[in-house]
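A protein chain is absent from this complex, but the other protein chains hold their places.
Presenting chain A:
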Amino acid sequence: MATALKDNFESSARLSNHPDAVVVRFAGDSGDGMQLTGGQFTLSSALAGNDFSTFPDFPAEIRAPQGTTFGVSAFQVNFGSSDIETAGDQPDVLIAMNPAALKTNVGDLRPGGLVIADTGEFGQRNLAKAGYTVSPIDDNSLARWQVLAFDISALTLEAVKPFGLGNKEALRCKNMWTLGLSLWMFDRDRAPLIAWLQDKFAKNPVLADANIAALNAGHAYGETAEIGGPLRQWTVDAASVEPGYYRTITGGESLSLGLVAGARLAGLDLFLGSYPITPASPILHALARLKEFGVTSFQAEDEIAAIGAAIGASYAGQLGVTSSSGPGIALKGEAIGLAIITELPLVIVNSQRGGPSTGLPTKTEQSDLYQAIYGRNGDAPLVVLSTSSPTDCFDVAIEAVRLATQFMTPVMLLTDGYIANAAQPWLVPDMDDYEPFPVVFHTEAPAEGKFNPYQRDAETLKRVWVKPGTPGLTHRIGGIEKGFDTGNINYEAANHQKMTDTRANKILGIANHIPDQDIDQGAAGGKLVVVGWGSTYGPIRKAVEAARARGLDVSHIHIRYLWPLPKNLGDLLKSFDKILVPEMNTGQLKTVLRDQYLVDAKPLNKVSGQPFKIAEIEAAIDAELARKG
């Protein structure tokens, strides 16, 4: 087998021994521990100094039937010595723990890439479950790739034999065996992993020892097995990165920390009202643990109660936050309107997923932009921000808190399932470098006459924030149209016009208090600009980088402030001949840009539940530049 494959390997375009970057995908059954394996492999890459980006891709079912294609869980990591912005278009290495994992993932593998498969799981039953009649290892159907197929299950059982585990428990060490082999392939240090296993299984030293033995055995297998051919070592140099203190961080973690940091900078306690929903729950889980930072987390009975409680907390003087995904945000719509008309600060986090309805809970999409900007009854403007990567979430969350509290408005923060779960290395900032924006509550009773809760700052139009409990300032607010200044119920025609205009102008005026739109890459003006928002940042950046390296006249603009849009954006867009807008939806930002600026923005859309590939965007850049007109 090895010899035949070796020939094929030599003839393919393949990795050098010393590649700039490598993409590895671990795929197996939901119960095989692929997310854990991938996460630990990522950490070893981080410790080796690589830049990296990960893409966990797991099924919606918690425990899908074993061996089925819909129960496959995968974790992809792209690591290298160069600037890594995406999890990689195509894996170079696929580790497939069963036939279903092979079947659902091998098509993505780069031609000439390496498949490592555990033949111990390729029995008739598992083959049938994956829809194979003949084992793909035997029928030459994998000829485009290098295949290294051997019985990892048996090798694992052998390695953990001394520990006397049951068969099932022993086989669960397979992922550590595979991780050991992977560590050898990329010349990684095992010591941190061994320490981690000892810590993880501190209460069960036998399991710790068995897993360590499996890890060591996998590593030793690489070192000693004389397979040759595809199984060899690669050297991936450390990336040239800014010195400093780094940690790995997922978007969910980064966003949660950013909210806490924002609340501290505002001098407020944070109240999170939330209801469990994929992929937003990690934010609830993270904040529930941070009570010493003045965080109260409240798992409500439903999405409406979650935002209702957050609004109540904001009314009472805390920073109200609610976090959900598209279907939950839809349920919150009426309450968002209440926060808008009562002009209370509120941060609404939407971890977007595929829609409509329940849609694709675990797959990523950015199709809630219309919902964010327009999706409420009445003229109901609010601020919309977006995050473009896991590490970006931290600063965007702080910015959401700043705008909510400084302008007395709800802020919708759009992130997505990909960002929430993906991890990146993060150069941890020093909080002392952040400018605080302390909230000043209104406490002064009027010398005479009644207190007007809707009195506003002349420049920003924000109303005063009064905490109940403040003597002399009792007042009533609510969802019925307010009288200008007084806040009393007012149905008069002219007043409604004035209040609607004021609410809109207050939000639009925030454009004076946010940074101008910058250009991520390329010149201001030229033949083509690629405009993105959210998690398409990585693939757009790399595609534009590659196109520019080929001498093409293309620039990249990535929009963080989606509403209000930066003041200079219109002029910037109009300085280009063509505008291309890649989005994981059917063209929502494209519509907004056309509407706001009357520009001929062209869409590039993908709604497959998977992020864009760099190559897809690069091809669209080529096509757009070649297109006449």
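Note that a residue touches a chain if its C-beta (ideal position, glycine included) is under 8 Å from a C-beta of that chain, and two chains touch if they have at least 3 such contacts; residues count from 1.
Convention: contacts and distances are computed from a predicted model.
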Undepicted complex member, UniProt protein name, chosen from "Fe-S cluster assembly ATPase SufC", "2-oxoacid:ferredoxin oxidoreductase subunit beta", "Peptide ABC transporter permease" or "N-methylglutamate dehydrogenase subunit B" | "2-oxoacid:ferredoxin oxidoreductase subunit beta"
Looking at A:Ala64, A:Ile116 or A:Val260, which residue reaches the missing chain?
-> A:Val260
Checked against the full complex, the residue among A:Ala447, A:Ala493 or A:Ala549 that touches the missing chain is A:Ala447
Contacting the left-out chain in the complete assembly, out of A:Ile249, A:Ala422, A:Val554 or A:Val581 = A:Ile249
Out of A:Phe271, A:Tyr418 or A:Phe484, the sole contact with the unshown chain comes from A:Phe271
Which positions on chain A touch the chain that was left off?
-> 43, 46-49, 81, 237-249, 253, 257, 260-261, 264, 269, 271, 273, 290-294, 296, 298, 300-302, 304-318, 320, 334-335, 337-338, 342, 394, 428-432, 445-451, 467-480, 488-489
